[in-house]
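The complex appears here without one of its protein chains, the remainder shown in place.
The block that comes next holds subunit A.
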Amino acid sequence: MARIIVVTSGKGGVGKTTSSAAIGLGLALKGHKVVLIDFDIGLRNLDLIMGCERRVVYDFVNVINGEATLNQALIKDKRVSSLSILPASQTRDKDALNKENVGKVLEELGKSYDFIVCDSPAGIEAGAMMALYYADEAVVTTNPEVSSVRDSDRILGMLASRSRRAELGLEPIKEHLLLTRYSPKRVEEGEMLSVEDVEDILSIPLLGVIPESQAVLKASNAGEPVILDTESDAGKAYQDVIDRLLGETVDFRFLVAEKKGIFSRMFGG
């Protein structure tokens, strides 16, 4: 059985698509068969982040409507052969999806993939509900600021009440907290919520802390998920996230501000 992981947040712009791309690619790099699904119908972004926007012929909605087969719509990643992307439709809206057909597509994908990573749209409406409905696990992407934390809290409530697992009374969705755009310096200055603050409010297990990094924007524009940038803090932090998702225990990095020593100042380290 494939593990269905939804990357969700409630609030927009916190890094859901960046994280979906990094997680999908990271798992594939570890040798797992992974499919990334863009649930953000009408605001198709995942293909851009993955750098496959020019190869989109058919999309998720075409498959749902029976206008294309899954194999026609799935785009194989050029970097890692075990990764496929199912892009969203840019011309339709979120009502194009329905539970029954989404369920069928996921079931079909589950036969040939180890992981199904669902990139959720923002909000708490039908689109977001559709993305989380069939999930086994949820990566709740949160920025260290109060509005994002509150929206994440709301989504956690939805995960516990509106998902398939909740409706059928099965084991609840496994929740993971992914803190993105974290700046230890600003936490020290009291401008940003700390990891502990967010953990205290949401009280779910921490999956990873991604530091605020220039590398993320660069990676997005280049269509190269930041996890491929193994020199960057953000790339390394996503690498740790993958290891933790695969059950390893990895210490958290990038939680304290770097103290610049005299040598790094002199040599611009």
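The criterion applied here is as follows: a contact is a pair of C-beta atoms (placed from the backbone, for glycine too) under 8 Å apart; a residue touches a chain by one contact, two chains touch by 3 or more; residues count from 1.
Note that contacts and distances are computed from a predicted model.
Think of the chain that is not pictured: of "Biotin transporter", "BolA family transcriptional regulator", "Probable septum site-determining protein MinC" or "Iron complex transport system substrate-binding protein", UniProt labels it "Probable septum site-determining protein MinC". Of the candidate positions A:A166, A:I201 or A:L255, contact with the unshown chain belongs to A:I201. In the complete complex, the hidden chain is touched by one of A:L70, A:A126, A:A160 or A:V195, namely A:A160. Touching residues on subunit A toward the chain that is not drawn are 124, 150-151, 153-154, 156-157, 160-161, 200-201, 203.
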